[in-house]
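These notes are about the structure you will find just below.
With one protein chain held back, the other chains of the complex are shown just where they sit.
Showing subunit A:
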Amino acid sequence: MARAALLVSSILLSCLVATSYGATFSSLMRTLVVTASPAAGQVVKSGEDKITVSWSYNNTFARGTDSTYKTIKVKLCYAPISQVDRAWRKTVDDLSKDKTCQFNIVTKPYNPSNNNTFTWTVERDTPTATYFVRAYAYNSAEEEVGFGQTTDSHKTTNLFEVHAISGRHTSLDIASICFSAFSVVSLFGFFFIEKRKAKASQQK
């Protein structure tokens, strides 16, 4: 009985261990220097405005630290103020569960030189929020091995805002009004026509 319990609990434990394996953010070194064009506090309009990001390797680190770097992914990440009360944007140390950076700006092969840049038009499905830019370096096994970001370690400086589209369109508004009017008119139309028919048949 005790052996069965031990077996079951060790299986469950190993399942738990298996699911929690993954790179953690705190284990990464800030080996990349990342800059983005929006100034601190600037408001960027989605769908119209562009962001230029540039990244390079920070040479103050020992040589060979970047030997495993294969690809760079630059992402748009939520600042803490936009994560309040929104658990679907939560920052978690386990990177496989982390939801801080949900928008991919660009993916490029790793190049330690200084002239990596990319200009990105902010996508129209980017929500209104406060953001910073972060770049992750991945090894050939697609695991995070380094990062860099435009803000400080507390994510309080150099943040910018994106102003999203409303999603509304005049044509949609007009269609909505037309169908609503049709609905109400058909209801009261039927009602009054039937009332008149009933009255007419009663009078006969």
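The rule we apply is simple: contacts are C-beta pairs under 8 Å (C-beta built on N, C-alpha and C of every residue); 3 or more make two chains touch, one makes a residue touch a chain; residues count from 1.
Basically, contacts and distances are computed from a predicted model.
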One chain isn't displayed here; going by UniProt, is it "Nuclear factor Y", "Sorting nexin 2A", "High affinity nitrate transporter 2.4-like" or "histidine kinase"? "High affinity nitrate transporter 2.4-like"
Contact with the hidden chain (one of A:K50, A:K70 or A:R86): A:R86
May I ask you to list the residues on subunit A that touch the chain which is not drawn? 15-16, 19, 47, 84-88, 124-125, 127-129, 164-169, 172-173, 175-177, 179-184, 186-187, 190-191, 198
